[in-house]
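Take a look at chain A:
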Amino acid sequence: MNITLIYWLIPSLIMFCCGVYGFITRKNMIAMLISLELMLNAVDINFVLFNRYLFPGQMEGMFFTLFAIAIAAAETALAIAIIINIFRSIKTVDVQGIDKMKF
Partner candidate 1 sequence: MFSNPLIYFVVIPLLMLGALALCANIKQIRAVAVAGSVALMALSTYVLLEYLDMRAAGDNAPMLFVDSWQWFTPLNIHLAVGVDGISIAMLVLSSVIIFAGSFASWQIPQPKAFFLWLILLSTGVFGFFISIDLFTMFMFYEVALIPMYLLIGVWGSGNKNYSAMKLTLMLMGGSAFLMLGLIGIYYHSSADGHLTWNILEIARNGAISSGWQYFLFPMTFVGFGVLGAMFPFHTWSPDGHASAPTAVSMLHAGVLMKLGGYGCFRVAIYLMPQAANELAWIFLILTGVSVVYGAFSACVQTDLKYINAYSSVSHCGLVLFAILMLNTTAMTGAIMQMLSHGLMTALFFALIGMIYGRTHTRDIRLMGGLMKIMPYLAVCYVIAGMASLGLPGLSGFVAEMTIFVGSFQNADMFHRVFTIVACCSIVITAVYILRVVGKLLFGPVQDKHHEELTDATWWERLSTVTLIVSVAAIGCFPNFFANLIKTTFSPEIFTVLGLN
Partner candidate 2 sequence: MESVGSIILYVIVALAMVTFSVLAVTTRKILRAATYLLFTLFAAAALYFMLGYEFLGAVQIAVYAGGIVVLFVFSILLTSKPGDNSEKLASKSKTLGLVAALAMFCTAGYAMVARFMNFVTLPEHADPDMNLIGETLMGTAQGQYLLPFEAISVLLLACIIGGVVIARKH
């Protein structure tokens, strides 16, 4: 058995889909962020995989992942700051309570 590209891609996709599922279902905003991390991570894995399997002569995918990790860190940090900000004002991190503005 050869471990071809698709053998890695599917777990990575499942990871992404888990992220989607978690993002849509979890009430806790931090849990949503965790799900987001899963998605981003799946993307990173994809890049790396494509790079290594399809274009082994170069490093674009890998470097994208490298920068993506940094970006993910920045995003997370900022998002957590905002979550804490809102937690201060309404004392909850339940996302379903945050729908004052709608329609």
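On how the list was made: all candidates are chains of the complex that A comes from, given by their letters.
Rule of thumb we're sticking to: a contact is a pair of C-beta atoms (placed from the backbone, for glycine too) under 8 Å apart; a residue touches a chain by one contact, two chains touch by 3 or more; residues count from 1.
Keep in mind that this is a model prediction, so the values were computed, not measured.
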item: Single touching candidate for chain A, where 1 or 2 all sit in one complex; value: 2
item: Contact footprint of candidate 2 on chain A as seen in their complex; value: 1-28, 30-31, 33-35, 37-38, 41, 44-45, 48-49, 52-54, 56-60, 62-63, 65-67, 69-78, 80-85, 87-88, 93-94
